[in-house]
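Scroll down for the structure; my scribbles are underneath it.
Note that this complex is displayed minus one protein chain, with the remaining chains in position.
Take a look at chain A:
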Amino acid sequence: MTQDVEMKELPAPSNTVSTVGPSTLQHLKEIASLIETGAYAREVRRIARAVRLTIALRRKLKASVLSAFLNFALVPGSEVHSRLSSYLPKEDEHDMEVDAATSATQAPAKHSLPEFEIYCYLLVLIFLIDQKRYNEAKACSSASIARLKNLNRRTVDVLASRLYFYYSLSYELTGDLADIRGNLLALHRIATLRHDELGQETLLNLLLRNYLHYNLYDQAEKLRSKAPRFEAHSNQQFCRYLFYLGKIRTIQLEYTDAKESLLQAARKAPAAALGFRVQCNKWAVIVRLLLGEIPERTVFMQKGMEKALRPYFELTNAVRIGDLKLFKTVAEKFSNTFSSDRTHNLIVRLRHNVIRTGLRNISISYSRISLVDVAKKLRLDSANPVADAESIVSKAIRDGAIDATVDHANGWMVSKETGDIYSTNEPQIAFNSRIAFCLNMHNEAVRALRFPPNSHKEKESAEKRRERQQQEQELAKHIAEEDDDEF
């Protein structure tokens, strides 16, 4: 299947004229024909490919190219056409007219396709957002969403899911995300009823993003836990979902699960999505610190991330040493970064981990130490540091952070000899969990291999297929009529 798609691609460069405008238009027309065949053959994959190709063209989109394409794809003078053209700035179009005229002769059959209409909406919307004309983008996207609600075609779903995304983006850019929450929920419901899984996936992410934008973690979690889940269709959406899930779990103190989600999101994200991966890494670093782990230095040295992760690197250092004073200075020094990353509250939680690490260092270094010295070393500045130190130590013992006992009468802490870990079953358990991880990874990789549907069958031509579909429809009609007769 991919073969014949690529074949269609090939002639395009040879036909192009030297100027940029027509070549982009040519590309758009190629994409349009891809959508057309996709729509007739009901092949969602072709449409998905069309969307991917469009994104590659994104930087080349110009008002003149767009209006020429609108003339090509939509009936000039129709309601959609006039509405969409109104968003485009008027430029001298005379050099495009020839092109539009030639296309008009060969395109009458296409005009009825709703896919084209939606695709044009998508193009104009992307163009408006790139031009930073957000208010018009909002109007355009709202119109497209209203149109989408009345369409129920599987081939539109891919285009629709992109539209939802830009719809939400245009509102986010103007800071009115709260306004569309109800609408998104309604769209999610519609997508669920139509079994549009890609749409559900996209809309669920948009809703989560919407809630998290306002720190509504409670609502986000309630929606997430109740929304239907299925195997992910789009890797990008799945990454986003994992990231949001990780954030929610972090806030709700489920650090182990949060770490898993965030690391998976960072790993699965495409290499080009640097900003997303930086965000994932920031959160993952904090979650690992909260879990009492110290992230490796390589995490902070990843290409292109050194600068963004610098505050988190220094923070990690402070936690690693267990120095409360250093921790405080770092937190203050970068407080602007932390509050713009909205990790400030998490950093406040870390204080307790700093104390724990400090305590662990003390417990390893000394076999017996007075509580006065513990308080001094931890730099606890409070009214009654010794009593504080005693209760902090006893809580750390109970939570298993250190292995020691406290002698209240003499006021000291006695560390226990650390036993030989290799005399226990621990290594065996760790080894087992690693093997299980590798085997699981292999199995998932096998499962993730994709095969195009029906690739083994003989390829039927578009003509034949249309004939066959017509026959099927007639057959269906007959059956329906017979049914009517019976009752």
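Going forward, a contact is a pair of C-beta atoms (placed from the backbone, for glycine too) under 8 Å apart; a residue touches a chain by one contact, two chains touch by 3 or more; residues count from 1.
Keep in mind that, in the parts below, contacts and distances are computed from a predicted model.
> Identify the UniProt protein name of the omitted chain, choosing among "Multifunctional methyltransferase subunit TRM112-like protein", "Cytoplasmic tRNA 2-thiolation protein 1", "Translation machinery-associated protein 20" or "PCI domain-containing protein".
"PCI domain-containing protein"
> Which one touches the absent chain: A:R58, A:R229 or A:H442?
For the chain that is not drawn, the touching residue is A:H442.
> Per the definition of touch given earlier, which of A:E79, A:E231, A:D420 or A:E444 contacts the omitted chain?
Per the contact definition at the top, the residue touching the missing chain is A:D420.
> Could you tell me which of A:T174, A:N384 or A:Q471 touches the chain that is not displayed?
Only one of A:T174, A:N384 or A:Q471 touches the chain omitted from view, namely A:N384.
> For chain A, which residues lie in contact with the unshown chain of the complex?
These residues of chain A touch the chain that is not shown: 215-218, 251-254, 339, 345, 348-349, 351-352, 355, 380, 382-384, 387-388, 391-398, 404-409, 419-420, 423-425, 428, 432, 435, 439, 442-443.
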